[in-house]
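Apart from one protein chain that is not included, each protein chain of the complex appears where it belongs.
Which chain is which? They are A and B, in the order written, and residues in each are numbered from 1.
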Amino acid sequence: MQLKTSKPAGHIRDTLATLSLGLIAANAAISPAAAQQSTDNTDATPGEVTLTLPYFEVGSAYLSYAESGGRVRATEPSVDFSYHASNGGVLTLGFQEDSVSGATPNGAAPADVAQSFVTPVQVKTSAATSSGGTGTTTVTTGFGDDTNVSGNGGEGGEGGGGGTTTGGTTTGGTTTGGTTTGSTTTVTVTTASGGSTIISVPSGSGTGGTTAVLGRQYTVPANTLPMDRGFQDQRFAGNIGWSQPLGPLSLAGVTLSYSKEHDYSSISGSASVAKDFNDHNTTLSFAVNYSSATSTPFGGVPTPLTVMNPQWKTVASRKKSDMDLVLGLTEVLTRRWILQANLSYGHSSGYQNDPYRIISQVDGVTGEPVDYLYESRPGSRTRESFYIDNKIDFDWVIPEVALRYYHDNWGISSETADISARFKLYRSLYVLPNVRFYQQSAANFFHYYLVNGQSLPAYASSDIRLGKFTAVTLGAQIGFNVTDNSEIYARAQIYQQTGDAHPAGMIGQLQNQNMFSGIKASWMMVGYTWSFN
Amino acid sequence: MALAMADTHRSGGSDRPASTLARSGADFRYAFHAMATPCEVRVETDDAALAEAAGRAAEAEARRIEQKFSRYREDSVVGRINASRGRAIELDAETAQLIDFAAQCFEMSGGLFDITSGVLRKIWRFDGSDNVPAPEQIKAIQPFVGWQKVTWETPMLTLPVGMEIDLGGLGKEYAVDRALAAVGAATREPALINFGGDLVVSGARKGGGRWKVAIESVDHAGQMAAMIELADGAIATSGDARRFLLKDGVRYCHILDPRSCTPVTGAPRSVTVAAKTCVEAGMFATLSMLQGPRAEAFLKEEGVRAWCIW
Partner (left out) sequence: MKHRGFVRVRRAARLALALSALALLTSACASIGPKPWEKDLMARKEMSVNPYPLVAAADDHIYFSKEASSGGRGFAGGGCGCN
């Protein structure tokens, strides 16, 4: 049974349009719009109506990040792209690049004497230089800076300055690239990595007796937080995802992500489902993410709680896997109020150490450094968090309050409050100030240092990120629409971590040191978003 | 600013909120409740008094139309027609226009759109239950359905005894269009009239921007809704996910085919149509629903901008 059988297409439409206009225009006042409509009645398209049928969205942003005190600096350009298909499917693509450089605390406690540290280097020796004559040796320090070094120094240990032993005993390290150049050859590295020297360390207790290993040595002055200035890395990350309504599900999606650094790579996949209820005012969602990461530190993977040394370690890489689950509820409570709540669970297993990070072993009376051990973290971590976010539209301002409670089985608990308000200034121009408060407790294996002579704990790290501190962020974002479908914004944030500089129970000279190595950082971001059909 | 509330057919004893006027972005939004649905008038202006005048004009027009054509009021035109007991009645010009329009839609649709099909609601109650009438009931009511049985010689209408007419399938859309005309008489500022999802705009927003209207099609609470952007014309939706019958796994939608006196099956859950006027959009939405599974094909053949939810 068809409505129209032999009539030409669009016949009903034309008739109906005319009838309808006639009906509305009949009697009394005729609106300007209706009058206008009747004049262009020949126009084939009924009004200029567009539904957001297939459309694209593009976002790009540039982030510049810096920590005070000459610590980490980073830049990160990022883009993301999405295609919204007419069947409700969404394809997303994202890409980021990070360039990070600067000094980063190596984990050692400050001391009232200068301290020297030796880490591995890789020497690609061109032919005929093994005797230490003239020639060029390329030294790779592991931070992306291949350096041409004029061979042949001769002077002994620059910057030893009363420091403790450089290197120390090692066993079983293969000496990849560690050419035998004599026990006191020192080569000055002429790079911006600042003050590092390449030294040769005798591998004393080795069976060969006289083999030596090249190492990169850097010295930090007395009463200074020990930092390695050679830190430099670059990261590329990309992701691709697809989601769409599927059967009874409002949305089902998958995402694949990959990230690659010099010494770390990770691949992850996630799947999510969501179901709307109650006129789409309620959404329940569930998502699972699995990731596998490989840490391939420069110099190999050190054995936890062994003495820091320049040997190349036999283990080249270690793996870590993560499983995360998020159960989410989004509720539109009123025309103006939206709430989101997430319950998250995550489990990590495998290698979770920072392979470059050490912890001081100090004298039990004086607090002077004796040795530096590689840190050790448990191979398993289970975390849970609860997150709740509220946003209310008061027309002139949209305040948002997000709270998070986090807990993990390393003994860390944290609370976060993120508060912002979007003020409408003029037309599309807005300003969005924000403040964030954060506090965390310390991991149960967090130690500022270990005491020489005492038995070693199973796990120990002096990474302040695992310690107790509070942090405050202040910032604002400003933006406006360049056109109906595009927006430009700029955002600035300052961030400061605060902790106890002089915790109780410090030994000897450590009582006079600033034991808190938290950061003060600021970052700026500019971005542009654009959607089009 | 409480306004005297006109009596509506579905009072239900609940307290309806008074009309309100509030700033909403660059607009003033005047909201009220009429025709059993929330209604709003948006005017893009900084002048509250102007927006209120426009809103009141629209509300007055909505209430006038509601009272005049409500089938629940004995003193309405429709009430008088339905109480005529076979006698000829002379209709006023506006009512005659509506009846003319409905008659032409009946003809154009081959009898699918029929303002006499309202009596079928006596046996079909769309309350989500499984109360499907017995075949005898359907047979018994058939003689009282069919516009071809009505004598209509403008302005005289003669309705056979036992038959009823119902302009409910037309009234809200008509009110939307008429309300726009009323607003247009009050102000030339850009305006939008939205009566429970059936809406019309006066034209583009200032600066040429489009009106953005969210329709029921929301992917995901809080995520970007399915937005309709319009700079001109009207939108109307037919279908209601909550008004249906469910029996033996068959979902009977609330649109009734007057020829068989049974609900249309296999129709989309809802159809949203864009057109120049709300009446036209609404009629297309209804006609396409009556096509059942062919709804989408029909809309495509007619070259109508429409979105179906199945």
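Here is the rule we go by: a residue touches a chain if its C-beta (ideal position, glycine included) is under 8 Å from a C-beta of that chain, and two chains touch if they have at least 3 such contacts.
Everything numeric here is computed off the predicted structure, so don't read it as measured data.
A.B. asks: Of the residues listed, A:A103, A:A212, A:M227 or A:V332, which one is in contact with the missing chain?
C.D. replies: A:V332
A.B. asks: Which of these, A:N106, A:S291, A:S376 or A:S462, touches the one chain of the complex that we don't see?
C.D. replies: Spelled out, the listed residue whose C-beta touches the missing chain is A:S291.
A.B. asks: Among the options A:S200, A:N309, A:S376 or A:Q440, which residue touches the chain absent from this view?
C.D. replies: Here the residue in touch with the unshown chain is A:Q440.
A.B. asks: Which parts of chain A face the unshown chain closely enough to count as touching?
C.D. replies: So the residues of chain A touching the unseen chain are 51-53, 59-61, 63, 65, 76, 78, 80, 85-88, 96, 98, 100, 235, 237, 245, 247-248, 250, 257-259, 261, 263-264, 266, 268, 270, 275-282, 284, 287, 289, 291, 293, 295, 322, 324, 326, 330-336, 338, 340, 342, 344, 346, 354, 383, 385-387, 389, 391, 393, 398, 402, 404, 406, 408, 410, 412, 414, 416, 422, 430, 438, 440, 443, 465-466, 471, 477, 487, 489, 491, 493, 495, 497, 519, 521, 523, 525, 527, 529.
Keep this in mind: only the chains that are shown with their structure count from here on.
A.B. asks: List the centre-to-centre spacing of chain A and chain B in whole Å, with centres computed as mean CA coordinates.
C.D. replies: That gives a centre separation of 54 Å.
A.B. asks: In their shared complex, at which residues does chain A touch chain B?
C.D. replies: That would be residues 2-4, 9-10, 12-13, 15-17, 19-24, 26-34, 36-37, 44-52, 88, 245, 250-251, 274, 276, 279-283, 330-332, 338, 340, 395, 427, 484 of chain A.
A.B. asks: Can you list the chain B residues touching chain A in their complex?
C.D. replies: Touch list, chain B to chain A: 22-26, 93-94, 97-98, 101, 104-105, 108-110, 112, 174, 177-178, 180-185, 188, 201-204, 209-210, 216, 218-222, 224-235, 274-277, 279-280, 283-284, 287, 290-291, 294, 298, 301-305, 307.
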